[in-house]
Each structure stands twice: as structure tokens, then as C-alpha cells.
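Structure record follows, encoded as C-alpha cells.
Left out: one protein chain. Kept in place: all the others.
Moving on to subunit A:
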């Protein structure tokens, strides 16, 4: 087990190096850098000014040199300076992380706490009106883009309360905090909840047919115990996999949701930085997302072994 974890960590490192190269190269393959964009806006190009600026930002160096500079900086905790604000990238990124992390955690919590029980309910009452209703609702959850759902929520809030939640870094009341975080989290988590529900349902249907479920009933166990204690623990593995993958997809959903709800989180910041070809911000943020995804995957694999005793990672 220990050897497995060490090997797994080494593999994660290799993955991250690979990702860093891809991010770096892709960013520079996209036509135009910040200097082009700035000078295009000015409508007048003095080649010497342009060359000076490129030299100042280090964009004139060969690409491998630029890459090594970036990675070298990363290892020292130096993420470079934002081209746009000219502040250290770390200072720009760090305060935004808790906002997005809060949103993402709430969205995942929402999707698990809604999706799993409803999935169980749907499977246990397979073919009933409840099951059909839940399946239609979950299908709509998969089909509704989160930005549209976000807009609907905002419109509903305006027409019902005459106002809408506006982001405030220091919410005064509990309800304000709820409106600021929980509402966007639900908007983005609705899709995950729907997906979680569907996976839970199909996984439960599979497990409920197993012989050991009949054994549990033959022991005199109650339906609640049969469904949750015996069936759900066996059915949960695919659900965890999906939630792990969703954790990564969530970033995509958050980009639009943060924009719609006007929340200054990491996801929206990434899109803004991309527009300006603000390389230090973009490459470090994407790297951060990559780390989150890789760690989420690792956590899922570890959870597998913790839940199912048949899964042991040896040698």
C-alpha cells in the first residue's frame, strides 16, 4: 500500500509536468501576446517600443528558456507578475481561491446531498410516479446550461424580491451569505446533482438485484437498512467516481456562474486573464486547476480502497 502511494505520487508529478508543458506551449501557440494586443489597441506600432516591451516581459527569449524561467520561479514560490495589474501573480490569485473553493465545495455538497438520496429513492421505487418525476427533473438538470439556470434564478429573484444577490466580500447576515454563495452553488451544482442522481439510481438498481440483498431481507432487516446499509455502500463506488470527475468539471461551470452572479472568483479571473494573454496568471491558474483535478482523482482512488475491502492497491 505504501509503495503504491509513493508510485502514485511520482506519477502525479509526471502528469503535472506534462500538463505544465502543454499549457505553456498551447498558450504561446495562440496568436497574439499582450504586447500585440496593447499595440493593436493603440493603432500605431513603433517596432522598437514593441521590442523593448517584449524584452521587458521576457517574451523575446526562446520558448524553452521562458518555460524554464516559469518552472524555476514556481519552485521558489515566485509566480511572476501579472502583465495587466503588474502585481505579483500570487497576490492576485491567492485571495480569489477561497471564494471559488467555497462555491465549489458547496456545489459538490449540494450535488451529493441531493443526488444520492434522490437516486436511492428513485431506484427503490423503480417504475413509480416518483421515479419518473425524478428522472425527468434530472434529465432537465443535465440539459440546462448552468449560465441559463443562473440567469433564471436572478430573474426570479428580481421579480420575487425586487432585488438580486450582489457579491459582498463580508456578508453581514447569514441570509446574505446564503444568497451570495448557496444560490450560485446550486445553479452550478444542479447539473452534478442530476448526474449523481442518475448514476446512484442505476448503480442501486444493479445492486438491489444481488443475492446479498435477499440475504439481508431474509435476516429480517428493515427496508431502510437494506437500502442504505447493505445496498448503498456497495452502490456508492461509481457515484464517487462521478463526483470526482464532476469536481473537475465544476471549474468550467463556475466560469460562467461567477460571471453571471458577478463573483470575483478564480474561474472568472482566468477568463479575464486569458483575454489579455496575461501568461503568468493563466498558466499558474491552469496549473492550480490541474493540481486540484489530479488530487481529486487520487482521493477517489484512495476512497475506493477505504470503502470496498476487495480493492487493495498492492505492489
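Note that a residue touches a chain if its C-beta (ideal position, glycine included) is under 8 Å from a C-beta of that chain, and two chains touch if they have at least 3 such contacts; residues count from 1.
Just so it is clear, contacts and distances are computed from a predicted model.
Note on the omitted subunit: UniProt lists it as "Peptide ABC transporter ATP-binding protein", one of the names in "Phosphoribosylformylglycinamidine synthase subunit PurS", "4Fe-4S ferredoxin", "Peptide ABC transporter ATP-binding protein" or "Monovalent cation/H+ antiporter subunit B".
Touching the chain that is not shown, out of A:60, A:210 or A:241: A:210 (per the contact rule at the top). Remark: the omitted chain is touched by one listed residue; of A:133, A:222, A:262 or A:299 this is A:222.
Take subunit A: the residues that touch the chain left off the picture are 210-212, 214-222, 230, 233-234, 307-310.
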